[in-house]
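Below is a structure I'd like to ask you about.
Of the protein chains in this complex, one is absent; all others appear in place.
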Amino acid sequence: MIRVAIIGASGYTGAESIRIVFRHQEAELTYLTALPEECGPAEEVFPQFRGRCDLPIEPLDLNKLSESADVALCCLPHKVSMGFVPKLLDAGVKVIDFSADYRLKDVDVYEKFYQKHTDTANLAKAAYGLPELFRDEIKSTDLVANPGCFPTGAMLAIAPLLKEGLIEPDSIIVSSVTGSSGAGKNPSNVFHFPNMNENLFPYGIGVHRHMPEMEQIAGAVAGTNVQVLFQPHVGPFDRGILSSVYGRPKAGAKDEQFDELYREFYKNEPFVQICKGSPALKDVAGTNYAHVYPRLIKGHVAAFSAIDNLVKGASGQAIQNMNVLFGVDEMMGLK
Amino acid sequence: MIRVAIIGASGYTGAESIRIVFRHQEAELTYLTALPEECGPAEEVFPQFRGRCDLPIEPLDLNKLSESADVALCCLPHKVSMGFVPKLLDAGVKVIDFSADYRLKDVDVYEKFYQKHTDTANLAKAAYGLPELFRDEIKSTDLVANPGCFPTGAMLAIAPLLKEGLIEPDSIIVSSVTGSSGAGKNPSNVFHFPNMNENLFPYGIGVHRHMPEMEQIAGAVAGTNVQVLFQPHVGPFDRGILSSVYGRPKAGAKDEQFDELYREFYKNEPFVQICKGSPALKDVAGTNYAHVYPRLIKGHVAAFSAIDNLVKGASGQAIQNMNVLFGVDEMMGLK
Amino acid sequence: MIRVAIIGASGYTGAESIRIVFRHQEAELTYLTALPEECGPAEEVFPQFRGRCDLPIEPLDLNKLSESADVALCCLPHKVSMGFVPKLLDAGVKVIDFSADYRLKDVDVYEKFYQKHTDTANLAKAAYGLPELFRDEIKSTDLVANPGCFPTGAMLAIAPLLKEGLIEPDSIIVSSVTGSSGAGKNPSNVFHFPNMNENLFPYGIGVHRHMPEMEQIAGAVAGTNVQVLFQPHVGPFDRGILSSVYGRPKAGAKDEQFDELYREFYKNEPFVQICKGSPALKDVAGTNYAHVYPRLIKGHVAAFSAIDNLVKGASGQAIQNMNVLFGVDEMMGLK
Partner (left out) sequence: MIRVAIIGASGYTGAESIRIVFRHQEAELTYLTALPEECGPAEEVFPQFRGRCDLPIEPLDLNKLSESADVALCCLPHKVSMGFVPKLLDAGVKVIDFSADYRLKDVDVYEKFYQKHTDTANLAKAAYGLPELFRDEIKSTDLVANPGCFPTGAMLAIAPLLKEGLIEPDSIIVSSVTGSSGAGKNPSNVFHFPNMNENLFPYGIGVHRHMPEMEQIAGAVAGTNVQVLFQPHVGPFDRGILSSVYGRPKAGAKDEQFDELYREFYKNEPFVQICKGSPALKDVAGTNYAHVYPRLIKGHVAAFSAIDNLVKGASGQAIQNMNVLFGVDEMMGLK
């Protein structure tokens, strides 16, 4: 059994990770931690676990972590996480980190969007945890940077085109709509129900932090510099990201070839399904699946993907990465 | 033209009052006030009024109020309101107060649920602003206590039965579901979109402040002491209160007589409509109408009503009261 | 491994049953059937199963059923089901029937609300599949009548009071709000999104079919005749039933005793959790749990329960019944 600790268990990705480990036949929860003010019996912190989880959520004790766990899912926020990850690794556990702190290989880019990076040594060793594109790197590391939810959806939508050089690398526009769970659990004016309900709007216009992450991944897949305009929107639903990716095709790209190209590219990837028409958020809600549909229309590429932001965009992908790290069936707990 | 000031204009009932006065042919907004930190151009405080309202929201100045307004809609919170209402009255305007501070005639009851009452003199003079039941008192006052949203819906549902003595006065159960706008504009954990969306639950079990208000009104209509068990629930939608009121009929009450009884009771009340079947929240959303449907089933009374909590349950009712106070067509601005 | 067939697999309860069996370690789906016009690969009938289910949905063939399955979950509609159940039993499988056809022991009552009963022999043998109340009967039968979603929620909310004689048997009012998935998959005017969204209303006023089912169960638990007024409402969300049950307490009932009484009554029932405050739909969504909270307030009983109508109210309860029938851990697949 893989013994799983969750660091920062009191948020939405913590709860979702707990839910998935419950169903995993070869993993068990052994240790849940959070800030002192958010501790308590898990079934009181999360009423949905009433009667289902007898672990407490406790303040982090590195000795206890060391004794009780093989892997830590680190669900701490950006900038906070890199203060803890070195200690978790020193405690002898593998780490799957949900924050942005180990995703951007270029320290300058990280520091432009966040702050000074305090753990560049581990940053250099971290693997980017999108198994469909970087499985080999993940297998041979102790530290996985779990991808952002938006980059996961967008990159799965166009990776085959990037790989085959069928899309102009300076033309890519990612226009996404996310549900509100991406906002995390802290109440705010924007996500106050009477404000968010029956509403939809773009945000972070021109400035979103996921832009460089997308460009790094797209560049790695394409083997060349890629420019991405990323525009997120938020809508009145809980879960899911629908990404509509637009771009200019390279000369010679043909609509008819897309379906086969994608099926070939993803033929060994159980969690990526090529649709025959529009992907829809409800079809992937609660699952680790990505539904993808590419088309070439009127001289534009239009490729769509649907994922659950809390599963394939966060906790499910972390468990998938855990399965890769420990050599168990990659679908375990995620079927 | 009736010159209207809104005191505490920065909340949901303030915005809704602004929206309604816009459409009122014989009233005009002249003065909007709020706490200093919530002031600014109305179209910046409320983006929905961009280009539609050139008034600023300013800190309250009683001299300015005195010069600019004939009536103040006082949208301040419970316990805060009674600190301002005497000053508003002294400034020479009529006052329609949205808080609970002037609703409960029995000071002891008020003080049990809220705090010490500091304006009992005006409390004694205030009229309870449910025009369908207390129009005459409203006409002859300078201070109207605008009713709570739950009592409005529940009392309209059973007033004819109370009046006719067809329901046992100790048997009444009001089971209501409200939308989330009733929570006001301040973000909270409960009304955080990912918590409230796709959710529904009872709250305030056994302790709701609207209970004594209902008992006071029901008692006044019935001419006897009435006991009410009031149980509110909140659901994942913006507007509306659906009240399902249950009780034991007095001997001799007949299902067949209810429809005619209600039609007769409300025959001069344009805002109360007797339905031929289930009232539905969406049919009254955005309007000042109450849809009502009473039945006698298997030895129980079951009477239903649907209102918009922000309109008939707050701002619309306030404008209706204003129309009564100033002797203009009661439907003006509310058609 | 328990081999599971689903008869009528193309609806919402069929899909939910498929989803649950996927996770069950000692059960496997072997056969899915539907009306000819609703057949096809499961992953095309249900896009959410794309890549996850390689079974087809086929027209029913009793020989194939006999060879491939140990148990049939029969998800057919009321009145249709009793035409198939005898054949399923004859094919040698145990049957868990989702319809109302085998729930009402009194044929006259069934025939009053539905039509002439054509399989009274099996009706007499069927067990009512609410394991928390009738586990022993379920263990020794081949035919389980899976309960209605409303009776499940309402009866779990008050069974301890009925059993202990703490509630007047002629005073019970069940006021419930269900999500829209209870309507099934066929489009209708009422459930058209622009009509149902932001709406909430009572329905079936005075005439709901679940009333006699509740009275039968309540009477069996109480050991006396029980009268129930059942009033359903529907709200703008997918899943869940919140039941608010009101009644008059017997003399001597005390609020303080309720918590302990419920904990004792349900002490061996993992799926029933006694809350310390309001049960909420979102806490049970997607789970087989019932959250229950009873209070005695102002001379009334007010007992609340929250369940997921598709899980504890349908497919999850069916799997729980299957686990009882086959003697495996009752929580398997449902944790």
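Every chain is named by a letter (A, B and C) in the order it is written, and numbering of its residues begins at 1.
Criterion: contacts are C-beta pairs under 8 Å (C-beta built on N, C-alpha and C of every residue); 3 or more make two chains touch, one makes a residue touch a chain.
Remember, predicted model here, so these are calculated numbers, not experimental data.
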{"item": "Contacts of the hidden chain among displayed chains", "value": "A, B, C"}
{"item": "Candidate in contact with the missing chain, chosen from A:Pro41, A:Pro86 or A:Pro236", "value": "A:Pro236"}
{"item": "Which residue of A:Pro36, A:Gly252 or A:Gly277 touches the chain not shown here", "value": "A:Gly277"}
{"item": "Contacting the left-out chain in the complete assembly, out of B:Asn122, B:Thr141, B:Gln216 or B:Gln273", "value": "B:Gln273"}
{"item": "Option from B:Val45, B:Met214, B:Val284 or B:Val301 whose C-beta touches the chain left out", "value": "B:Val284"}
{"item": "Touching residues on chain B - with respect to the absent chain", "value": "22-23, 25, 47-48, 50-52, 198, 270-271, 273, 275, 280, 282-287, 289, 291, 335"}
{"item": "Hidden partner interface residues of chain C, rising order", "value": "12, 180-181, 183, 185-189, 191-194, 196-198, 236-238"}
{"item": "In chain A, positions touching the absent partner", "value": "170, 173, 175, 177, 179, 195, 197-203, 205-206, 227, 229, 231, 233, 235-240, 242, 244, 246, 277-282, 285, 293, 295, 297-300, 302, 304, 306"}
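Convention: only the chains that are shown with their structure count from here on.
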{"item": "Copy pair chain A, chain B: interface residue numbering same or different (half cut)", "value": "same"}
{"item": "Chain whose average C-alpha position is farthest from chain A's own", "value": "B"}
{"item": "Cα-centroid distance, chain B relative to chain C, in whole angstrom", "value": "39"}
{"item": "Overlap residues in chain C, where contacts from two or more other chains coincide", "value": "198, 280, 282, 285"}
